[in-house]
Structures are given as C-alpha cells and as structure tokens.
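Every protein chain of the complex appears in place save one, which is left out.
As written, the chains take the letters A, B and C, and residue 1 is the first residue of each chain.
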Amino acid sequence: MNLALALQLLIQGILLGGIYGLTAVGLSLIFGVMGVINFAHGQMMVMGMYISYWILVLLGLDPYLSLPLAAGAIFILGYVIQSTVVNRILDFPEAMQVLPLVAMGLILENLALLFWGPDHRSPSTALSLAAIPLGSATVDVSRLIAFALAIAFTVALFLFLKKSAIGTRIRAAADNRLGAQLVGIKVDRINNIAFGLGAATTGAAGALLLPLMPVSPHLGHDFTTTAFVVVILGGMGNLLGALVGGLILGVTESLATLVLPATLKQMISFGLLVVIMLIRPQGLFGGRR
Amino acid sequence: MRRLYLLLGLLLLVLLLLPLVLDKYALGIFVMIFFYAYLGQSWNVLTGYTGHISLGHALYVGIGAYVSTFLAQKFGLSPWLGMLAGGLLATAVGLGLGFLGFRFGLRGVYFVILTISCAEIARLAVSHIDAVGSFSGIFLDFNPGFYNFQFRGNVPYYYISLGFMVLGSLAVHLLARSRTGRLMVAIREDEQAALALGVNSFKYSMTAIGISAFMTSLAGTFYANYVYYLSPNSMFGMGLSIDLILRPIIGGLGTVLGPIIGSFVLTPLSEVSRAYFAKGGLEGMHLVLYGVLAILVVLFMRQGILVYIKRALKPLLKLED
Amino acid sequence: MNILSVQDLGKNFGGLTAVKDLSFKLKQGEILALIGPNGAGKTTVFACLSGFLRAEQGQVILEGQSLWGLSPHQICALGLARTFQIVRPFLNISVLDNVMVGAFLRQKSVAKAREAALKVLDFMGLARQAHKEAGGLPLPQRKRLELAKALATGPRVLLLDEVMAGLNPTEVDELIALIRDINRQGVSILLIEHVMRGVMALAQRVLVINYGQLIAQGTPAEVVGNQEVIAAYLGRGLKHA
Partner (left out) sequence: MAKDKSAGEGLSRRAFLKTCGAAGLGAMAISFGVPTLLKAQPKPIKIGSIQPATGPLAVIGQGQRRGNQMAVDFINAKGGIKSLGGAKLELVLGDSETKSEVGRSEADRLIKDGAVVLVGAFESGTGMAVATLAEQRGLPFLVDVATLDDITQKGYKYTFRIFPTSTAFAQRGTDFIKEIMAAKKLSPKRAVVTYVGDAFGKTQGGFFIKHFKAANTGIEIVEEISYPLGIPDLSGEVAKIKAAKPDLLFPICRPGDSMILTRELYKQRVELMGIISPGSPGWYEPSVVRDLDKLALYVMDNVPWVNPSSPVYQEANKLFEEKYKAYLDTNTGWAYTGVLVIADALERAASIDPDKIVAAFKATNFKDHPMVGDAVQFAPNGDNKNATTAMVQVLPEADPLKRVKVVLPKKFAQAEFTFPAPQLWDRG
C-alpha cells in the first residue's frame, strides 16, 4: 500500500466529509422538526449553486461573498415550499408525504433546465485552482474553506437552536407539535422558518461547492441520496451528528478507493448505512426515532 | 356492487377491442398504461395494503429483467420460464430485505431508506458483473416468436400487458378479500393493535413483500422484451422506483382500482405533455407540469382520484361505502 | 383455580423502576381490578403481561404455560387479549372488518370469521354500525369496538385498560352490564380502572399498586378503607395541591 496516497486520500476524505456534512445538516434539521424527508434537497442545493453562479457572472462577485445571498434566496424558497406544500401534508400517511417532495425536486430540476439550459457551467473563481502543498500531499483551498465554513455553520445553527427564542420554539415544535400549539406557538410559522433554515444551509453549501464542481440541472439527485446516508449515520435530527456522519462517510469512501474501484465506493456507503440501521437505528450519535 | 362489476366488465371488453381501431403509437401508450398500472398494483400490496413504504421496488423489476434475459441468452430458456425464475429470485431477495427490516423493527422512514439502499447496492453490484454486461447493460437480440416473448407489432404486447394488469389486479382483489389480505390491512392501520389481536405481523409483512416482489419482477421480464435494452441505471435506479409509485398514490393507495386509474391519468398525461413540448426551447417543461400536477393531486385529493370517481358514480352504481 | 399467575414481576426504564416484585393471581372466572394513582405502573404491568414490553424479571403463567419471551400475537393466541387505554381502532376499514381481524385468530375462513365477528358485534350492541368506517364512530362506540375486537379473539383472559374512561354514567352502566355478561361466559378479567363505580360494581378483588409495588389487596370495600391506599392517593394529591 502506498502511504503517500493513503495520506492524500485521508485528507481529501476529511475535506469532502465536511461538505457532505454541510449538505446533510439541512436535511437533518428538516427531518428533526417536521419528520419529513426533503427529497428536493439536492435540487435546492443546485439552485444555490446557480444563484452564486449568476451573481459571479453578472456582477463579478465571488461565491464566498455572495454566499449570504444564495443562502437567503434558498431560505425564501424553503419558506415558500413549507408554507404552500409541506405544512399541508404533515398529517398525511408517510407514503403520501414522499410524493410532493419528490415532485418538488422534479420541478426545481427542470425549471433550472428551462431557465439556464443543460450546460455544465464551471466558472473560474479566485480560488478555484488554489492548493497548498503539504509534503507529498496537497490540500485544496476551496475544499478547506468549505470544510471550515461547514463546521462554523453547523455550530452556529446548533447554538441558534439552543439559545435563541426562535430556536427554542423550533425545538418545542419539533418535540411536540400539539403541545407547542397549546402554549401559543404558531407552529406553521415556526415550521416555515425551520424549513427555510434547513434550506438556507443547503443554499450556502451550493455556493461553497461552486468553485469545486460544474453546476448543471441534474446534479442534485445524488446529493440527496448522499445526504440521506449521512443523516442516518449521524442520527435523524441530530445536527452535529450529521457533521460527524459526513466525515465518516467522506473518509470511508475516500479510503475505499485504495482497494476498490471508485464506482463501488457508494456501495460501501450504502452497506455501512444498512448495518448502522440494523444495529443502531438511532444513528451513531442518537436522534429522533 | 354488481353494477360496478358490470361496468368494469364493459370497460374490459372495450380494452379488448381497442387494438382494432388504434395505431401502434396509441397502443404503445396503452402498453405503458397497463405496465405501470401492474407495477403500481404490485407495489400496492406491500405499501398500499400492508403499509411498509418501499422506494426501492426497481430492485425487483431489475431482477426480473436481468434473470430472464440472462437465462435466455445463456441457455436459450424461454423468458416465459425465465420470468418465473426471476420471480423466485426476486421473492428470495424481497424476503431477505423484509427479514432485515421487520426483524429489526425498521419502520417508516427507516424502512424507506433500507429499500433505497438495497436497490442501490444491487444497482452498483450489477454494474460490476461482467456476465450481465456491467455498466454497458444487456442488449437483447430481436428474434420474434411467442417462445422468445418477442413480437413485431404492438398488439401482442398490448394483450400481454393488459393480461398482466387484469390478472394482477384480480389477484390483488382476491388477496384483499382474503384472510391474509385483511390481516395485512390491519398491520397497515395499526401494527401494535394488530399484534394485540394475535396477528403475526412479521409473518404477514413477509408474505406481503414476497408477493409484491414476485409480482413486480414479472414486469421486469416484460420490460426487457419490450424495450430490448437493460442497463443497471435504468432497471435498478431510483428513477424507476419513483416512477412506479406515482400512479397508485395518485389513483388511490391500498385500493385495487387506484393504480389503474392513476396510470390511466398519469401515463397519457406524461406522453401528451412530452409530445406537446417536444419542440425546441421548452425542454423540461413537461416534467415541471408533471411535478405540479402530482403536488396538486396529493394536496387536494389526498385519498386519490378513485374516491372522487366513486363519489361521482355512486348514484349510478348504487355503491355501498 | 388460578388461570393467570404473576410472580415477582420487575421492569425498569433506564434507571427508573416501573414495576417491582409484583405478584398476584387471577382466579378462573374472576374479575380482578388493578388500581393505583397515575404513573403507578398499571399500564406497564399490562404491557408486560401482553408481551408488548419485556419484563426483566419474574414469571407470568397462563393456564400452566409460561409467557416468558413470547411476542404479543403468540400471547393472544394462547388466550390472553388486551385493550388499549387510548383506543386503537383500524380507522380506515369498517367496524365489521375491525372485529374480523380479531376473529381470524380462531377462524381460518373469511365466512366463518365474519359470522363470528357479527355475533360479537351483536353482543356488543354495535350491529347497526357494522358497515360504517371505524374512523367515523364517536368515542363511546370506539370503546365498545375496542372491547369487541379483543373479544373476537376468543380470549380466556381479558385485560381491560380503562375502558370506561370518558364515558357518561349511563354509558358506564351499559358497559358494566356488558362486562358482566362477558365474565359470565367464562372469561376471566383483569381491569385497570379509574372509574370507581365500575370497580365497585364489577371487581371481586382489587389490587392497589403504587410506584410499581403492590401496597394493598382485598375486596373493594376493604381496599377503600385501607389507610395506605388513602395515603397513596391523597398524599400525591396533597403534594400537588
């Protein structure tokens, strides 16, 4: 075995894991509060990527600077989706909850196709080629930034939920919808905000990914699947768990390529997922069951 | 009730006579209507009747398609027999998945994720098996003949798929009225309460997934010999899994007529909108509309279209509730 | 003769003791009531007996057979049926179909199960509702349906969890008569009840538990006068006052 390669893969796994974590945090929050799986998650992230792409192309603003705008726009998108669709389906049987969100993903994906065409767009950003040599290995600067911000955002979101007034209400609504209603919390509005927040982290993730990969309308789907895996690993509704789950998945997948064809690395993640569900269904770090 | 059966019989008669007047393209649309209605019906057994949500049913379609095609190419076995072999393997896989899910108490979202994971694992595994073409998939030879399950025109496919739909629905209808079917419904409604009444929920959940997997896989053989190309992504992918649940959900979950009505609404709609927006510049529009419609149906007809049709026909058919 | 005997039953949730060293016997043909303040562990006892929870220790014997490690459906098949405190009808199917689910335990054919279920419905006074969707029933009828479902499984022992809660006095009286009838047909009954009128009218013996432990037993009249029982109820009341 090649040690230098293993080291490089480990570094990349960790950095990729941070990004996985960030894409999953929003999904985890939305599940934790509403108990629904946002099947449109990846597509929302792609919308975030497009927004920062167009800001970059039209206004010349780097994705790191336009990140708040992307997050804000996707917050609104999430808020609207929750208030128009998701709030109405919360009491439906689970099988019925799946369809509207799958359909929402389909709509977002094809709206992107309609508006911006099928091209893979990959603009050069200030840092898209920056890398720091580290002995025989290299550390990708855009990934490092994405990783650091992923941790920062997750911690910030975690603290927001713990400390702020709205955060407390969100947790109350997550804990017991009826109870929250009884003590006068406008649960529908709180849900809107929670979905918006989950969406916003996803939009931010999109902005952070723009320097790393070309955006195209069909990119979203696989991110949704990966985010599932991460969320289950970390425990549904557990935000810090999602981050750690992302790291585990990133490192596992990356190191698996040492011995397996890369096309099989997803099999590792799904295998891991099944095993975790069977032996520890609450996720590695506990979550809503 | 008798009038309902009379009406259904009449409709069936019309469907039997349709090939006399329809062109090949229209027949092709009907083939897809029947195909998806049958798939929806098969999925309905596990999810609509027993309440375990599967989002990985492509797994069984893929097994049915690959097994019968592999046996036909390798040993010249007729797909009619290969279909049964595929069915058996699919049943075994379904039971294995069911064992993991039901024994370890994975319910709701967790069961959903289990089904997705298993389908994805199968997709990736098949992508690496050279004997079945790995990523490239399998290209079927075209040798028309009943033995080969291959035909020149669309008429035989029409009748075969119609047969699938009618027999599949009949089977589910009989199942739903049987002891087993009723116990499945009890599990769907409230598994704990069913347990308290002596219902062995594990056994009946396993029965449901076994029947569902078997039925689903038969459609795979049909697909293989209708489209002539199998690839891991199209046969085991999440896209197919989602496609096949849309119709029963829109038509009415846990009802025999739901998947059929859903398919009669949704399949032509997707064809017509695709055809309409085929001209350049509006690529993707039909899928947007498709998505909007799906959301509207779920929001405003939460029990599916069937309920509304029943309500409208009630005076005519003297239906009970 | 004892039809059900419970020996040293114990159950913990995390560090919390829910039931401790509980022993009692249910005699053949008896109606026995289990009472105690809220949170005393009554429902936990039911869950342990019916297999929904695994007790950590103790022995439950039904007609000479140990129920240890059996799952709820097996226990039900052996002749011990239960109802739920919060009733759990199968909402989207008809009342008859609801009861048939129970009847299928003893009847393998649909026709016979339907016959048996109709008989039970008739007995419970729900015959006219047979073809209605269970979700449409008002609470009193849902309570009866809950009982009918359990009854349809042909139990030797019936565990009734607060079947009278939320009913008005007339409805309680009707239900008392029904339960007596059931009992007369040879079904032994263990009931949890807060409606004291029901307990006084039905139970031959009463068990009182608090914090998962048996604190008193005897005839209804004896128990009502028991100091410890009064303290258990009142003491709790005072603390919260």
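Assume a residue touches a chain if its C-beta (ideal position, glycine included) is under 8 Å from a C-beta of that chain, and two chains touch if they have at least 3 such contacts.
Just so it is clear, the model here is predicted, and its values are computed rather than measured.
Listed by label, the shown chains that the missing chain touches in the whole complex are A, B.
The residue from A:Leu65, A:Ala131, A:Ile185 or A:Leu284 that touches the chain not shown here is A:Ala131. Check B:Pro19, B:Gly51, B:Gly86 or B:Gly137 against the missing chain and you find that the one touching it is B:Gly137.
Of the candidate positions A:Arg171, A:Lys265 or A:Arg280, contact with the hidden chain is made by A:Lys265. Within the full complex, the residue among B:Ala125, B:Leu282 or B:Leu296 touching the omitted chain is B:Leu282. Among A:Ser66, A:Ser216, A:Asn238 or A:Gln282, only A:Ser216 touches the chain left out of the display. Summarising the interface, chain B meets the missing chain with residues 23-26, 28-29, 32, 127, 134-137, 139-142, 144, 151-154, 223, 226-229, 231, 233-234, 239, 268, 271-276, 278-284, 287, 289.
Listed here are the chain A residues that touch the chain not shown: 2, 4-5, 8-9, 12-13, 15-16, 110, 113-124, 128-131, 133, 138, 140, 143, 212-214, 216-219, 221-223, 225-226, 253-254, 257, 261-263, 265-266.
Going forward, only the chains that are shown with their structure count from here on.
The minimum number of touch steps separating chain A from chain B is 1.
Among the chains, the centre nearest to the mean of all shown protein C-alpha atoms is found for B.
In this assembly, the chain whose C-alpha centre lies farthest from chain B is C.
Centroids built from CA atoms put chain B at 32 Å from chain A.
If you average the Cα atoms of chain A and of chain C, the two centres end up 48 Å apart. Counting only residues that touch two or more partner chains, chain A has none. Contact residues of chain B toward chain A in the complex are 47-48, 51, 53, 55, 100, 104-106, 108-110, 112-114, 116-118, 120-121, 124-125, 127-128, 135, 238, 242, 245-246, 249-250, 253, 282-285, 287-288, 290-292, 294-295, 298-299, 302.
Interface residues of chain C facing chain B in the complex, by the touch rule stated above, are 50, 52, 71-74, 76-77, 81-84, 88-94, 97, 100-102, 104-105, 108-110, 113, 131-133, 149-150, 152-153.
On chain B, the positions that touch chain C within their shared complex are 177-179, 182-183, 185-186, 189-190, 192-201, 254, 320-321.
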